[in-house]
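Every protein chain but one is kept in place in this view of the complex.
All chains are identified by letter, namely A and B, in their written order; residue positions are counted from 1 within each chain.
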Amino acid sequence: MGWQELSYLTLPRLVLIMGMLALPLVMPGMYWPRVITIVCIYALLALSFDFLAHFVGLVSLGGAFFIGVGGYLSAIFNTSFGIPPLISIPMATVAGAIICTVLLLPCLPLRGVYFAIVTLMYPLALARVIEATDILGGTDGIMGIDSFPNAWIEQYFVIILVLLFLFGIRRLVNTDVGLVIRAVKDNDQAVRASGMNVNFYKAGAVFIASAMGCMGGACLVHIYMWGGISLFALDFSILPIAATVIGGSGTLVGPVLGCLILVPISELLRDFGTLRIVFYALLLVGFVVFRSEGLMAYGERKYHQVERWVKV
Amino acid sequence: MSDQPILEVKELTKAFGGILALNGVNFHLNEGEILGIIGPNGSGKTTIVNCITGFIRATSGKIFFRGKDITGKAAHKIADMGVTRTFQIMRPYYSLPAYKNLVIPLFSPRAKRTGGWRGGGKLGDRNTVGIDILEEIGFERDSRVPYKMASTLPTGYLKRLELARCLALKPDIILCDEVFSGLSASEIASMVPLIERLQMDGVTLIMIEHRLRELFRVADRIMVLNFGEKVTEGTSDEVMANEKVKEAYFGSEDIEEIMTYA
Partner (left out) sequence: MDILIYGTINSIMLALMALGFALVYGTSRIPNFAHGAIYVLCGFVTWAFVRGLNLNYFIGIALALALTGLLGALMYRFVLIRVRGMNISEIIASYAIGLAILEGLRWGGFRGSTYTLPVFVEGSIIIGDIPVDYQRILVVVIGVLLVAFLWLFTHYTRIGLALRGMAQDERAALMLGIDSDTMALVAMAMGSMLAGLAAILILPLGNIVVEKGYDVLIQAIAVCIVGGLGSWMGAVLAAFLIGFAQILTTVYLGSHFQMVVALLAIIITLILKPSGLFGQQKELEERV
């Protein structure tokens, strides 16, 4: 392969990786690096949403559920057991994924709408319970959580996580196991007729998706050094969906891109209160209704039409 | 081979709301035979397959596989025991190449245990095993056919693909739901040797068919259903001489074929 072909294929990926790794270096001041970190947390959620929605056929309306579970778990591990962040985060990820998957098991044999309903409700209900029973810090939340050893680790930890999961999931869906998962979405009767337990594969996919979300939540509490009911906030549920639809569902890179666009806008709109949620929601409706393929798919198409603008 | 039938169906009844699709059907299947099930449209043939393989829960009645009660078990567990089926409305994985269609069932626990069709107890590389199975059922190995998208394959190949997916599990029984339908006479003629080979390799088959002439060439016994009830069973000659069978088909589009047996 000539160097031209090689670079054509690898350039987009390189740009993405280099770009993301370079971000903390180029962002000025204290404020913007923090935003990049938040972008990555949302990106984890968006990846988890896209993976579940596009490849498994399950719509998760409650990213906040994963963030909340992962966040609270890591907070507890850290404050009650003194476990340092770099260990409590992986622990919270695994434990959180197990808890979330178990709680979601009842809807797996059923149609997708039930999964949507249940994921919608869990964060709302859990937030109410914590508020009402005042456990886990109640409305004040858990304070005094350790932060990352230093700011560079904080930023690069999450960036690398996002990149790992992004490329990891992309590889997964193209392996043969990934084929089985996708077959479950398109043709589950045939999979069943081949002697395979469809719910087992769905549970596996849910486990992976919740692990991503829980990891995001676990990182978040260490970034803010605080964990409370706001972990169950609606932002975590709606923004990943908006990011996925706008960025391009199914591409896995699209959701990350969508977050890169939406989260900074969200920060800018923070002064306008909950208007930012209205903004995402309407944008989301617009993209869904007009069946836009998303920016990423559009971009990929244009990129592959490169013969049009380069003489071959 | 034991004397016990490999499959026994007792008083199988299925009601869909007010409609009785199956009403007290009794039959058995002997190991190594090919049982044909025929009957006019709507007589309950596919419902029997669905009930036996666990895709639909029977209203009442019992189904025994090698003496074990499998009534009401989950579909994937029944397939895991070796009772497999094809689908009347075909369900290949259209967006995948033909051989990848086989890689998926090769992930099943049963395939892992048995090694797939010729595995002899050990599962090799799934892609290779997939191509091997395809070759056995008639996809020419050196052609591009095994690598073509399932959506581009003609019906004859797709029907074979459905069978191949069952073979990936090294099945004891295959319930074939109209594998001959939609095929031309010559295509069916080339499927018949495949069916016979499967029988010789030890697979027991139930075949639901409308194409009676071709079915009678392969089937050892025939059972006739009408309105969810068994009309009669026996060899093809016995069954075709039966007046009630002709009555059952009266008014259906298969009547001409039936009348040739008058």
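Criterion: a contact is a pair of C-beta atoms (placed from the backbone, for glycine too) under 8 Å apart; a residue touches a chain by one contact, two chains touch by 3 or more.
None of the values given here were measured: they were computed from a predicted structure.
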Taking the full complex into account, find the residue in A:Ile83, A:Ile261 or A:Ala281 that is in contact with the omitted chain.
A:Ala281
Check each of A:Val39, A:Val158 or A:Val245 against the chain that is not shown and name the one that touches it.
A:Val245
Looking at A:Leu9, A:Ile87 or A:Met121, which residue reaches the missing chain?
A:Met121
Contact residue for the chain not shown (choose from A:Leu9, A:Ala22, A:Ile87 or A:Val129)
A:Val129
In the complete assembly, which of A:Pro12, A:Pro90 or A:Gly112 touches the absent chain?
A:Gly112
If the hidden chain were put back, which residues of chain A would touch it?
53, 57, 59, 61, 106-107, 109-114, 116-118, 120-122, 124-125, 128-129, 131-133, 188-189, 234, 238, 241-242, 245, 272-275, 277-278, 280-282, 284-285, 288-291
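One rule holds for everything that comes next: only the chains that are shown with their structure count from here on.
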Whole-Å gap separating chain A and chain B, where each centre is the average of the chain's CA atoms:
44
Which residues of chain B touch chain A in their complex?
53, 55, 74-77, 79-80, 84-85, 87, 91-93, 95-96, 100, 103-105, 107-111, 126-127, 165, 168-169
Once bound in the complex, which stretches of chain A touch chain B?
176-177, 179-180, 183, 186-187, 189-198
